[in-house]
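Down below is the structure, laid out as structure tokens.
Of the protein chains in this complex, one is absent; all others appear in place.
Then we have subunit A:
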Amino acid sequence: MPEPILEIRNLEMFFPVKGKVFQKEKDFVKAVNGVNLKVNKGETLGIVGESGCGKSTLARTLVGLLEPTAGDILFEGKSILGSGRKQMHQLRKDIQMVYQDPYTSLNPRMKAGEIIAAPLKAYRMTDNLERRVKELMDRVGLKAEDYAKFPHQFSGGQRQRIGIARALALNPKLIILDEPVSALDVSIQAQVINLLEDLQKELGLTYVFIAHDLSVIKHIADQVAVMYLGKIMEVSDSESFYQDARHPYTNALLSAIPFPDPEKEKKRRRLVLGGELPSPADPPSGCVFHTRCPLAQDRCKMEIPCLEPKDENTEHLVSCFYPIHHGTPVPSENN
């Protein structure tokens, strides 16, 4: 049994919404609403969802940028919540983050070398600073002469490499990647994905990889979790996930991605979801997905389904009363 390096238990992150003047009870945006996940050492957990599903909020709680309202996060078996400043300082060394937008996540007034050196300075690891930074730059495929350049002199892909080098500087064990390739062009995206895979192999890193794109996740993740309105809909190992997706939402997500292959594309039956994401401040009763689900029954409106295994594969968890069985045709709203 591989040991989990990160464990998320019943995590909740509610943001209060300002009520009306005399309204006593506050409303909450339930951005993350009872999430349970585990990540094994050296593996990649992919988290997928549409905008507003809470995946970035989840990422922020994992690195301590947000204090969750309930639940627990265990890193190497120990809770990281409620730890003092000193402990948090140590933890941040082990857990690093790479952000989505390489245009806003780098300080425009700092040189690339200074950006990468910043975490080392913060931890007073200043011996051979320049040499260490140049090693890091080499590792992520930047040239030594890039050291003195400013962020605006780099392309998007190179900036993301700077962000990755900065995250690697302190030899972390876990890296949270929040949509690291979404802002990049296809040809550059592949370069960065390959770089991340190489680094993981060489350094034994664990990744939490957040994306909205299931095809990117397929290439990099060992485990995949699907989020919808702050809840996990389905989680499984990548193979079982892509071959035998059980949740109607997962199936809809998969069939919404057009194949880059016109012949296959023509033969395909698609499940186009109607409607839009409901507001996370006022999520639907019962199963949060029932308002858009083509398979929803009365029960789905009343009861909340648990995330549980639906067949002999006990690692494939689905939060649905009527999961789709592999091979049975999916009802399409088109026909």
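Assume a residue touches a chain if its C-beta (ideal position, glycine included) is under 8 Å from a C-beta of that chain, and two chains touch if they have at least 3 such contacts; residues count from 1.
Just so it is clear, contacts and distances are computed from a predicted model.
Asker: Hey, which one's the missing chain according to UniProt: "3-isopropylmalate dehydratase large subunit", "Ferredoxin family protein", "Acyl carrier protein" or "Oligopeptide transport system ATP-binding protein"?
Answerer: Hidden chain identified via UniProt as "Oligopeptide transport system ATP-binding protein".
Asker: Can you work out which residue in A:Leu58, A:Leu273 or A:Leu317 touches the chain that's missing from view?
Answerer: Considering the complete complex, A:Leu273 is the one touching the chain left out.
Asker: Taking the full complex into account, find the residue in A:Asn10, A:Thr104, A:Thr126 or A:Ser155 that is in contact with the omitted chain.
Answerer: The one listed residue touching the chain not shown is A:Ser155.
Asker: Of the listed residues A:Asn107, A:Thr126, A:Asn171 or A:Ser215, which contacts the missing chain in the full complex?
Answerer: With A:Asn107, A:Thr126, A:Asn171 or A:Ser215 as choices, the missing chain is touched by A:Ser215.
Asker: To test your reading of the contact rule: which positions on subunit A touch the chain that is missing from view?
Answerer: 50-51, 155, 157-158, 185-191, 193-194, 197, 212-216, 218-219, 238, 242, 252-265, 270, 272-274, 276-277, 334
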